[in-house]
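For this depiction, one protein chain was excluded, whereas all remaining protein chains were kept in their positions.
Chain naming follows the written order as A and B, and within any one chain the residues start at number 1.
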Amino acid sequence: MSFAINIKELAKKPPKLLPGHRLCAGCAAPVLVKLTLLASEGPTIVVNATGCLEVATTIFPYTSWAVPWIHNAFENAASTASGIDAAIKALRRRGAIKDERVNIIVFAGDGGTYDIGLQALSGAVERGHNFLYILYDNEAYMNTGIQRSGGTPLGAATTTSPAGKVIPGKLQQKKPIADIIVAHKAPYVATVTPAHWVDLMRKVKKALSIEGPKFIHALSPCPRGWRYDSDLSIEIAKLAVDTCYFPLWEYENGVWRLTDRSLVIARNPKLKKPITEFLKVQARFKHLLRPENAYVVKKLQDYIDAMWSDLIKRAGLK
Amino acid sequence: MSELKGWRELPLGAVPLKFSTEFKTGDWRTFKPVIDEDKCVRCMLCWVYCPEPSILWDGVRISIDYRYCKGCGICARECPVNAIRMVPEG
Partner (left out) sequence: MSLVQALEVFKGRVMALNGDEAVAWAVKQSNVDVVAAYPITPQTIIVEKFSEFVADGEVHTEFVPVESEHSALSACVGAAAAGARVFTATASQGLALMWEILYVASGLRLPIVMAVVNRALSAPINIHCDHSDTMGARDSGWIQLYVEDSQEAYDTTIQAFKIAEHPDVLLPVMVNLDGFFLSHTLQNVNLLPDDVVKKFVGIRRPVKIYVPYLGREVPLALDGKTPITMGPLDLQDYYFEHKMHQVKAIENSRDVIMKVNEEYAELSGRSYGNGLVVPYGLDDAEVAIVVLGSAAGTVRYVIRRLRRRGVKIGMLRIRAFRPFPVNDVVKALKDVKVVCAMDRSLSFGALGGPLFNELRSAFYDEGSRPIILNYIYGLGGRDIPPSAVKVIVDELLNVAKTMEVKELVKYVGVRE
């Protein structure tokens, strides 16, 4: 299936997420939302979990959403989407809805997905509801003040895993959330970043053409929480992929594929950059650059290398 | 901030009153992007990456919507031909 994206044509349309929202300057989340909604056509309902995106875009009396939108609570975006999916099926059955398809798109952060929201997501995927779940992962509970989440990487400093005299940041590796959804045998799972926008739009379009629960793990760099100057969000997303910290792949009915830059790196291993390139531009990792914490960097690098070589094997590349 | 409404004037179910386009975030910035139209090749990358969005495309020109631009600098950083400079807000 090929997707033609004419960005100059798409850019003439009015935005579905309007400016005037209160997300931080340089936040990647609204870029992810914009690209996702650009790739979705027809009737769409957005379900948003509590978090940065939800809060900053709907401060009463304002709303930034020019699409139907609901916020329920923190941990239940997937169950809310399940209910909407059921309603649409039932309403269609009794003739109240004529639309062939209604896109249900969930935007939830790592807060509302990895941890408190995992049950709802697992249940919704198991029941096979028809929705696209976009996890915008800024790797900590950013909205409440940068506290660690299951998505925080090893060694990152957060307000509940600070880099102290004894403990050098978070001690656990990032939970492999997309792998968990693959293990549920969801029909489509993919990873994206806002930097690799054509790859993102193609994956969203493909996901929306598939029936059932689809999961897209989107890296969402955060200037405040990751502590870098606001103009670097896209560059940092590129580094995440170039260091294979956040590889770009898709899983569709049992078949793994690397995509975009990650496919290029798999074919040209010399292009893979060391994780220090990613760490040194973010002050949440600056303590890791001290010699006494080199063991943490090694642990992280080894983990990334193991995951990457495993991914290459799964994708059928040598 | 406009006058606050009483409960009898508010819509049911806490539905909002206005689109956020009425909230001008342009006063957040300390630096603003300036486009050199001669260098701009209309690649659209600044439009793609702008978080607000505060970059406008009318089919011919790229321009900045200074009402909302927060001055994050992503457009200047990502422009492949260096057509955008961040200058201090006057």
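Following the convention adopted for this analysis, a residue touches a chain if its C-beta (ideal position, glycine included) is under 8 Å from a C-beta of that chain, and two chains touch if they have at least 3 such contacts.
Owing to the predicted nature of the structure, the values given are computational and were not obtained by experimental measurement.
Remark: the omitted chain is touched by one listed residue; of A:12, A:89, A:290 or A:313 this is A:89. Among A:11, A:28 or A:45, the one in contact with the hidden chain is A:45.
Those residues of chain B that touch the chain absent from the view are 4-7, 10-19. Where chain A meets the omitted chain, the residues involved are 42-45, 47, 54-55, 58-61, 63, 65-73, 75-76, 79-84, 86-91, 93-94, 96-97, 99, 102-103, 119-120, 122-123, 126-127.
The definition used in the following text is that only the chains that are shown with their structure count from here on.
Distance from the chain A centre to the chain B centre is 23 Å, each centre being the mean of its Cα atoms.
Within the complex formed with chain B, the chain A residues making contact are 7-8, 11-12, 15, 18-31, 34-35, 57-58, 60-64, 66, 194-195, 197, 223, 229-235. Every residue of chain B that touches chain A in the complex is listed here, in rising order: 5, 14, 16-25, 28-29, 42, 44, 47-54, 57-59, 65, 67-68, 70-74, 76-78, 86.
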